[in-house]
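Only one protein chain is missing; all other protein chains are in place.
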Amino acid sequence: MIYVVAIIGILAAMALVMIRLVKGPTLYDRVLAVNSFGTHTVLLIGVVGFWNGRPDFLDIALLYALINFVGTIAVLKFFRYRAIGDVMWTPDQKEEES
Amino acid sequence: MRAITYTVLLAALWLLWSGIYKPLLVSFGAGSVLLVLLITHRMNRVDGDRLDISLNPIRFIGYFLWLLKEIAVSNMNVTRVILAGTMPIKQNLFRIPHTQKSDLGQVIFANSITLTPGTVTVETEENEFLVHALSYSEDDLHSLADMDRRVSATEMKSNL
Partner (left out) sequence: MQDILNILSYVFLVSGTFFVVVGAIGTVRFPDFWARLHAASVTESGGVILILAGLCLQAGWTLVTVKLIIIGLFLFITGPTSTHAIANAALVSGLRPDTIVKNPTSDKVN
């Protein structure tokens, strides 16, 4: 029962984040929304697993967390190399950053 | 020596994560541990980059508990800002010096700043971090300096 409350709350939060994802206005708002959406998904998978009495779902949650992190970094790195606005670092230092 | 530590850590992680102890699956686990050891061995030959954990474990646990308390307090503050009718936002970008000697200490300090909602580390430099605050006040400088002292205190003295 308590899981249903948590699931509804997380789904509502995902819907709200989706609004921000569509509205933008900048690229970074969207990346932030996607990253946040991924964190919500990890929590949702975990709670749904407990709700169904199948905590094995946690394996999928961890995998999703890994992909979410790597994906966010990959998208940011891609757009940074395309140099939007002023680039203040050389590629060498960029490697250390990410 | 390092290889033995890795083997024990990886095997423990695999056994805890799997939970099914049939001979076939355990042999898969042993195989993947060996594969990871082989890959890290090759990577070590390419660059000798190592992570030295020079932290005082007891102090670090104390710091961790203190950090959880800080996260709770600043979560409440940001929640109040979000739910207030007219959002009292007072953004600021400012620089905060850090005194950690090791890279790991600096990473812990920077991540702690970001983990507490209301402040985000935007840029890392030689002696300073560039921090963005949601509702800035003079107290932020003092509380971040306090956090800086606490992170430095968790570092091993022998390393200095």
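In order of appearance the chains are A and B, and numbering begins at 1 in each one.
Definition applied: a contact is a pair of C-beta atoms (placed from the backbone, for glycine too) under 8 Å apart; a residue touches a chain by one contact, two chains touch by 3 or more.
Small disclaimer: the values here were computed from a predicted structure and weren't measured.
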Omitted chain - touching chains that are shown: A, B
Which residue of B:11, B:30 or B:120 touches the chain not shown here: B:120
Residue ranges of subunit A at the interface with the undisplayed chain: 2-3, 5-6, 9-10, 12-14, 16-17, 19-20, 26-29, 31-33, 35-36, 39-40, 42-43, 46-47, 50, 55, 58-59, 61-62, 65-66, 69, 72-73, 76, 79-80, 84-89, 97-98
Where the unshown chain meets subunit B, residue by residue: 16-17, 19, 68, 71-72, 75, 78-79, 81-83, 87, 89-95, 110-111, 114-118, 120-123, 130, 132, 134, 136
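Here is the rule we use: only the chains that are shown with their structure count from here on.
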For subunit A paired with subunit B, centre-to-centre distance based on mean C-alpha positions, whole Å: 19
